[in-house]
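For reference, the structure I am asking about is given below.
A single protein chain has been removed from this complex, and every other one stays in its place.
Labels run A and B following the written order; every chain starts at residue 1.
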Amino acid sequence: MTERRIKSRMLSSFLHDPSALLGSVILVIFLMATLLAPLITPQDPYDLKKLTLESFLKPPLWMEGGQAPFLLGTDDQGRDILSTIIYGCRTSLIVGFGVVVLAGTFGVAIGLLAGYYGKWLDTVTMRLADTFFSFSTTLLAFLLLGIFKHGGILVVILAICIADWVRYARTMRGSVLQVKEEAYVMAAKATGAGDLRLLLRHILPNAIPPIFVIVAVDLAVVIMLEATLSFLGVGVPVTEPSLGMMIAIGKNYVYAGKWWMIVFPGGALVFLVVGINLFADWLREELNPKIERRG
Amino acid sequence: MATYVARRLIQAVVVLLAVSLICFCIFRYLGDPVISMAGLYATFQEREEVRRVFGLDKPTYVQYGLFVWNAAHGNFGKSFVSRVPALPLILERFPATFELATCAVCIAFVVGVGLGVLVSLRPYSAKSRLIMAASLGGISIPTFLTGILLIMVFSVMVGILPSYGRGNTIQLGFWRTGLLTLDGIKHLILPACTLASYQLAVLLRLTRAGMREVLAEEYIKTAWAKGLPPRKVIFKHALRNVMIPVVTITGLQFGELLAFSIVTETIYQWPGMGNLLLTSIYENDQPVIVTYIMLASLIIITLNTIVDILYAILNPKIRYD
Partner (left out) sequence: MKKLLFLLLFGLLTVALVGYTMAAAPTSIIVAQDDSPAMMNPYGDDSDANLQYMANFFDGLVQRKGADGTLAPALAEKWERVDALTWKFYLRKNVKFHNGNPFTAEDVKFSFERTANPEVSQFVNFGKSLESVQVVDDYTVVVKTKTPIPWFVNNMHQLFIMDKESTEKRDAGDVMVKPIGTGAYKLEEWVKGSYVKMVANEDYWEGAPLIKKVEIRPISESSTRFAALASGQVDMLTGVPLELYDQVVADKKLEVVTRPARRSIFLVMGSKPGSPLADVRVRKAMYMAINEDEIIEKLMRGHAKPAAQIPDPPTVGYNGELKRLPYDPEGAKKLLKEAGYEKGFTVTLTGPTDRYIMDKQICEAAAKYLAKVGIEVKLDLKPKAIFFPEVGQGKLEMYLLGWFDGTYDMGRTYAKLVHSRDLDKGYGELNGAFFSDAGIDKVIESTATMLDLKERTKTLQQLNKTAMVDQIYCIPLHYQVDIYALQKAKAINFKPRPDRWMVYKEISFAK
């Protein structure tokens, strides 16, 4: 099939799949909200000059005691829940994309080289990858951040990257192993193409499709991981908004009946991740040749 | 074969040593534990003496050498906080974590794979779609959120299940178990379900995907055509082939299990190893943190090496890698 045909088939399948559309719509809403954050939020929750303790622990607007403009209520410092959620999603997405881009680039590069050149490079990197993989991203990130405490968003991203590159490297390597035996690659080699040209022009574009699925899945995983780390207190510093930290604060108020401090941030987090997963599921189906398709 | 095993074992030892070196270096250069050890009212001289007594003033390589030598003998130093040897301190919490993790894995496996099989039989029925939608939710809710929500519903609102601790436990020799008392089992329910939830959803989806692939294979179609009863087809043929990747992944997810048990134990105040690790991190109790990392590494690497060797036994092609 030609590239154009593949693309148009994917597009039509996308437009006809309700869950994929739903997922993408959710994602777009979140992205827009976080990008436009300063314009749409009623309050910048971390601008110290504007906060007062007067408006603390207010319930959502539609309940008794609610106060405008705090649509979803406030937390114990007087921060508007809705605004903090939007800024918290921004942090989640920054960490998510940060890890995906950094770990992805690094992992793909390693996988590409390991798969192509093979031999000792392959053995060493794959053994290393195995070791990192067996410790699992969550555990490694947790231990690293627990040891190197409070370093800022960049440290969080790096800590997660240290374990996360493995899934990209492995998948890429597997994909490269397949592609490099294909006819057109052999042909290009026969016509005297140099290694670099081969790698970048022929192997990379053809080996990369499985990575797209990994990117989507990984984004969801990293966002949840950031929330977990922040909840435990080893994630982003307390001065940065984070959905995980909001839930940690709200947990203490559950028995006091102030449920909005958990339910709304929790709901936002789940929505975001569900959206990503819907999209990832559709992508995985599209790129997998083995399943029997219905209709 | 022998060379393969030897190579894997050597690799395992190398990794362990590397981990120990990294741990040691990190802690050597991170903060000064003497200040918290000598007490809040100690003078400068008194702190220096504490430093001497605990051997914290010797050169780095000497300290590392001592560390490895001691570690090989099971001596990981004493906890800064409770002044007792670190390794027994962690190990005495092992039963709690083990019981929790095992229950969670059983729940996740039985329910996850079971539902996965059921769903793959009738993939487009209403019930199946509902279960799949739920599983999508399952992989989208982080463990800590699941825990909090379960506590909110079952402990705060309805009030039928306890939300902290292990309850009444019975000591059998060195193993303290909560499985022999009704109270202990009641305390186990919510944490085990929380820990299991994510894995359950993953296994469900994995099983279903695997089954779908296998059920589309030729030999399955042949079995259908031959008129074999459905149960035989599924359990004897399809499921067995799906199990290999499923079990492998479950086995290799030990690191994930450890990590998520930390979260679960913290939320439910479960007195296990993960809880100890978190409090040790807050209190900067280096010996305990290092011991935990070494212990976790040892278990993970051992598991991996065993799995690799088993694979090599089952699949001769790998040996000549």
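Going forward, contacts are C-beta pairs under 8 Å (C-beta built on N, C-alpha and C of every residue); 3 or more make two chains touch, one makes a residue touch a chain.
Here the structure is a predicted model, which means the values were calculated and not measured.
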item: Option from B:84, B:180 or B:216 whose C-beta touches the chain left out; value: B:84
item: Among A:39, A:183, A:196 or A:256, the residue in touch with the chain that has been omitted; value: A:256
item: Hidden partner chain, residues of chain A it touches; value: 48-49, 51-54, 56, 76-77, 149-150, 233, 238-239, 251-257
item: Those residues of chain B which, in the complete complex, touch the missing chain; value: 31-32, 35-46, 49-50, 53-54, 81-85, 92-93, 155-156, 159, 162-166, 169, 176, 182-183, 269, 271, 275-276, 282-285
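Throughout what follows, only the chains that are shown with their structure count from here on.
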item: Where chain A and chain B are represented by their mean Cα positions, the distance between them in whole Å; value: 23
item: Residue numbers on chain A that touch chain B, as the complex places them; value: 127, 130-131, 133-136, 138-140, 142-143, 146-149, 220, 224-225, 227-228, 231-234, 244, 247, 251, 254-255, 259, 262, 266, 269-270, 273-274, 277-278, 281, 290-292, 294
item: List of chain B residues in touch with chain A within their complex; value: 11, 15, 26-27, 30, 124, 136-137, 139-145, 148-149, 151-152, 156, 212-213, 216, 252-256, 258-260, 262-263, 266, 277-278, 281-282, 289, 293, 296-297, 300-301, 303-304
